[in-house]
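Left out: one protein chain. Kept in place: all the others.
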Amino acid sequence: MSRHLLSAADLTADQAWEILDSAEQMDAIQNREVKKLPALRGRTVVNLFFEDSTRTRSSFEIAGKWLSADVINVSAKGSSVSKGESLRDTALTVAALGVDALVVRHNASGAVQRITEWVGCSVINAGDGTHEHPTQALLDAFALRRRLGDLAGRHIVIVGDLTHSRVARSNVLLLHTLGAQVTLVAPPTLMPAGVAGWGCTTSWDLDATLAGKVAGDVDAVMMLRVQRERMSGGYFPSEREYAIGYGLGSARLDLLPEHAPVLHPGPMNRGLEISSVAADSPRSLVLDQVRAGVAVRMAVLYHVVAGADPATELEVRA
Amino acid sequence: MILLRGARPLGGPAVDVLLADGRIAGLGDRIEAPDGAELIDAGGAVLLPGLVDLHTHLREPGREDTETVATGSAAAALGGFTAVHAMANTNPVADTAEIVEQVLALGRRAGLVDVRPVGAVSAGLAGERLAELGGMARSAAAVRVFSDDGRCVSDARLMRRALEYLKPFDAVLAQHAQDPRLADGAACAHEGELSGRLGLPGWPSVAEESIVARDVMLARHTGGRLHVCHVSTAGTVEVVRWAKAQGIEVTAEVTPHHLLLTCDLLTGYDPVFKVNPPLRPAEDVEALRAGLADGTIDAVATDHAPHASHDKDHAFADAAFGMLGLQTALGVVIATMVETGLLDWAGLADRMSVRPAVIGRLAGHGRPIVVGEPANLTLVDPGRRWQVRPAELASIARNTPFAGRELPGTVLATFLRGRPTVRDGLLAESRVVAG
Partner (left out) sequence: MPGHATPAPDSRAADPGGKTVLQPDDVGRVLDRIAHQILEKTHGGADLVLLGIPSRGEPLARRLASRIEAFGGVPVALGTLDITLYRDDLRSKAVRPLGRTVEPAGGIDGKLVVLVDDVLFSGRTVRAALDALTDLGRPRAVQLAVLIDRGHRQLPIRADYVGKNLPTSATEQVRVSLTETDGADRVTILEEAG
């Protein structure tokens, strides 16, 4: 496996299964009294977050600590451009502390990939702009596999603000790698440019899709958060219209086959893209996704960091 | 006095050319070398009128850490240019007679190319009210090209007023066409399959085309002169072609990088390829080449934009827009237009010297290579290839998208009114500090 995890496309199907299998084993640690595995003992992992995120950061922090790594959080929000410090300088300064791995979240697409050009340690993408969020896709696949079994041939529907969703991009890539088929549903203004090249069926009609009339029976539906903080462009007239056209409520739940679960990466806008009934229904995997987060991130840290050479010297590339 | 032996004007038969008193004093098969004349063996190299750049950023005043008028002039001379138009988005903005005269003086002091200051259209580039256009036109800088480049004059009323107001001065308004409502400051990648996949804010072609369409109609309505900066889309070429067919007074320029580079270079998120307007797909590049070949696009203009490494060492969306261009322009145009048979040497001279000089109302440049004309000339060996090494370029900044590439066309010599500014491919007046 590569020493970085930047994109869900970095993983072959075998590598993805390996991570999910390891995550199954590591999941058991949550029930132990001593929640420690020595896999990353003596290693230092830094969560370098340029963008706020309590959930993802805590998830990575616990994952690293349960693997016995030394974990520190560096909040670089508001540094870089506004303070006049280049991204390169920020990254090199942190890496110079002698870290074995950086877990990076940034609000600009591609920022995490740029960082790998400058530092010598392993880099894990915890979300870059609207580009990718590979560990989210992995934990979604973990939760789906537990509910549905093998994902090959399954039909997953992803609904919402696709243009601005890194979760959508990573999920499309990983689900395709794992042999699943994906349908994307959004109003035209929220369909990404060039979506025709993503290998998915697309539809503006959520009802027809969930009823199986667009691309066949649905095995799972993933609702995306309508990202108020990213949108300033007037993509739809009102929250009410969005909820009516693209929200998941009881009526739409009833269109789904019995076995089909509902996913949401969180945090949820209850009443907008997902109703409380849907969010709290027995179909909902939302809490499973959250619980999966730590185990999957432990597996990712193990597979990406454990076998690599420890950073005994500062490796700086020009 | 200088005698060039065996030069080929516009790629024609080899002749000797005598330069004296700032002019072409002789041209013929075999000229006797007068006493005291410096002999330069052109060795069959192509002789062109000195190149004229309609669009350059010299960064002085304000960002002398990236480029100065002197270093930019050096880069221009080494690139075969004898005149450049320095854009107004300096700090302070060149929106008064005082600033443009300062830039003029700096250019004269450097003495390597004729630096023609461009004046801002709106005060402070704010896009709200007209700058002192008359003052700048009447100043010693004799400004004839006005532009808010970097920003679009998006307010239709302001655009109309500017086109009208400039008429008495025989000046042209060079528009950076980018509707800020369709492509805002965050937009940085051609809106299409790649931007969607990479998660980069899209800069749709229509944001340029809709402004150009509006502006040519305003030019028709006002009778003013419009120049379209850095055309980047096939649609814009179509609009300009239609407008010219209507007799509208519109001209257009294209950058060398838009003739060669496509947007798939963005997959590595390297900000050296971040430019405004953005790199586009191959279909647009082909349309731009065809437009330049058939004259719909009048000129090649570099949009030379130096940036410090700390302004580029960011995530793609946060990095500064712009690429160096002065030293690589001729090589790129030879590679994309001459070697492909789209333009002959006369055509290249027309697009890189003759028409730019006309658009900028620049006397003495872009003239025919005949006896009596001012000796603003460039000697280029089209067969001699060279490798672009950022550290060896004359600019202070290093942000060239062609790093490591091999380009055809080594500039052997550049003459500014008969005086060599570049000789043997090096700056004639050595600026190397001794010791």
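Which chain is which? They are A and B, in the order written, and residues in each are numbered from 1.
Keep in mind that, in the parts below, contacts are C-beta pairs under 8 Å (C-beta built on N, C-alpha and C of every residue); 3 or more make two chains touch, one makes a residue touch a chain.
All figures in this text were calculated on a predicted structure; none of them were measured in a lab.
Listed by label, the shown chains that the missing chain touches in the whole complex are A.
Touch with the chain omitted from the figure is made, among A:A39, A:I124 or A:L206, by A:A39. Only one residue from A:D21, A:D205, A:E241 or A:D280 touches the chain missing from this view: A:D21.
Considering the complete assembly, subunit A touches the hidden chain via residues 1, 17-18, 20-22, 24-26, 28, 32-34, 36-39, 145, 149-150, 302-303, 306-307, 309-310.
Note that only the chains that are shown with their structure count from here on.
The residues of subunit A lying in touch with subunit B in their complex are 80-81, 84, 86-89, 106, 108-111, 113-114, 128-132, 163, 166, 169, 192-198. On subunit B, the positions that touch subunit A within their shared complex are 191-200, 202, 268-270, 309-311, 313-318.
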